[in-house]
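One protein chain omitted, others in place.
Which chain is which? They are A and B, in the order written, and residues in each are numbered from 1.
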Amino acid sequence: MLNEEIIIAGFGGQGVLSMGQTLGYAAMVEGKNVSWMPSYGPEMRGGTANCITIVSDSTISSPIVSRFDTGILLNQPSMEKFESRIKPGGIIVYESTNILHASDRKDIGVYAIPASDEANKLHNIKIANMILLGAFLEKKPVVSIEGVMEALKKVLPERYHNLLPINRQALEVGAELMRKAQ
Amino acid sequence: MELKEDIRLMKGNEAMAEAAIQAGMDAYFGYPITPQSEVLEYLTREVPNRTGIALQAESEVAAINMVYGAAGAGARVWTSSSSPGWSLMQEGVSYIAAAELPCLLVNVNRGGPGLGTIQPSQGDYFQATKGGGHGDYHLLVLAPNSVQEMADFVFLGFELAEKYRTPVMMLSDGAIGQMMEKVTFHKREIVKSAKPWATTGKTEDRERNIITTLFIQPEKMEIVNIHLNAKYEEIKKNEVRYEEIETKDAEYLLVAYGLSARISHKVVILAREKGIKLGLLRPITLWPYPSDVLFKLADQVKGMMTVELNAGQMVEDVRLAVNGKVKVGHYGRMGGIIPSPEEVEENLEKFIKTL
Partner (left out) sequence: MENNEILTPQCIVDGDDNYDLVYEKTNVMTDTRLHYCPGCGHSTAHKILGEVIQELGIQKDVIGVAPVGCSVFAYEYLHIDWQEAAHGRATAAATGIKRCLPDKYVFTYQGDGDLAAIGTAETIHCINRGENIMIIFINNGVYGMTSGQMAPTSLEGMKTTTSPYGRNVHTMGYPLKVSELIAPLPGAFYVTRQTVHTPNAVRKAKKAIMNGFKYQKLGKGLSFIEIVSNCPSNWRMTPLQSNDFIDTDMLKYYPPGDIKVPSKEDLINL
């Protein structure tokens, strides 16, 4: 039974909320249930932002949970806030370009993904979040890469569809980094 | 891959706005306030290419009175706001109830009192179910607990409003308004009931229509009150809605609505994993309240606990419903704080020890 409870957290502007939404769309496209609960309000404007995304093949009870199967963490404050709230056996996928002090928990998998560095190599810092998503999906394929691409087609306005290839590339780079990190 | 049905991933606020367009809304009047501004944003974007009117009023006071005028003119009309703005509307809501104008009114509840916080809350339960404005009136109050219900209750709300010639309220909260979930829009036949009482211009074949709430002679005012209350009794008889989750063998019962019911559902799962036979009753209509089913369940369970995002408001209705048969406790967080399922479960166990 699939029921993946994910916290995605970082600074506003790092694409935290949109990563959760893209994942949510992909889950919907694949006929799964999904809930996406953002932190909203002033936090969105330069402070910390997070969203809880739950992907499930059955009815989702609470869209708000305090313990997570996966943390996708993009900055140091998020690491400090959420590392203790990952369930034993869960994973943390983190942006190792920004986060210098990662969790040293032994009961969870902790994976360093230098997403910003890799995004810079692709000349588009904005796709760092897609690299992290690709890494996460390599470890836990709750949705397929094809599902994510389908979702991006829906989420992105037509005029940005020229960015679809680079997004696919980012997802693949992320997957490759995860294979190396394991 | 192409989706067969019209399934979308939307925020509760957006789903509600889309549903209103699909429900054949004639007009929406509103004023921006977090956490429900997406409604006016969505409608002002969509309506010019589709049908209806979406107008940003100068205040919630103006908005609710525009709703009054439009509803009186026979339009399918609605508004939405959040707690402080909803408070501002209360005078108009009382007038609308008194004039028996069908319309849909939405409060996406945030934390208060005062300007409060923009985070989710259920602190407006009393205001929604016990009046809010002045005088003897009730709103039919629907409490959605998902994005899907934010959409579905728009259709239902308009239908009930027109069926009973009464304002229907949807009491949601910031979390359900802001969160995204999958929502399915079914193709529906939109039926709008005839409104021969509406002020559309006095044609020769009828007397003039007057929408008023002024009945200065007490005898007349009392007749109006008796009439309204007869209608409310009819609504109580026909429109109580609730959902039971794992109540069949329940020894303990949570009672919760809206977001709290979603959290409580998870609590039921957690508790049952520990061997506690816990059930959940979710009122879907907060007025009329599902008192009868609670009265019956009181014979079965050893205790009930409400879970609310407030200091304990709905708990009073549960206590009235069970009339002393079982102990009724309350667990709540306030001011925009949302309890985790684990936290509620822990407090449920504490409550069980007091029984």
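The rule we apply is simple: a residue touches a chain if its C-beta (ideal position, glycine included) is under 8 Å from a C-beta of that chain, and two chains touch if they have at least 3 such contacts.
Here the structure is a predicted model, which means the values were calculated and not measured.
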item	value
Which displayed chains the hidden chain touches across the whole complex	B
Which residue of B:34, B:65, B:107 or B:285 touches the chain not shown here	B:65
Touch with the omitted chain, as defined above, among B:27, B:108, B:128 or B:259	B:27
Positions on subunit B where the hidden chain makes contact	26-27, 29, 53, 55, 57-59, 61-63, 65-75, 77, 91-92, 95, 199-204, 208-214
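In this text, only the chains that are shown with their structure count from here on.
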item	value
Subunit A and subunit B, separation of their C-alpha mean positions in angstrom	34
Interfacial residue positions of subunit B with respect to subunit A in the complex	1, 3, 7-9, 34-35, 118-119, 174-175, 178-182, 259, 262-263, 265-266, 268-269, 338, 340-343
Subunit A to subunit B touching residues, read off their complex	21, 24-25, 28-29, 33-38, 40-41, 60-67, 150
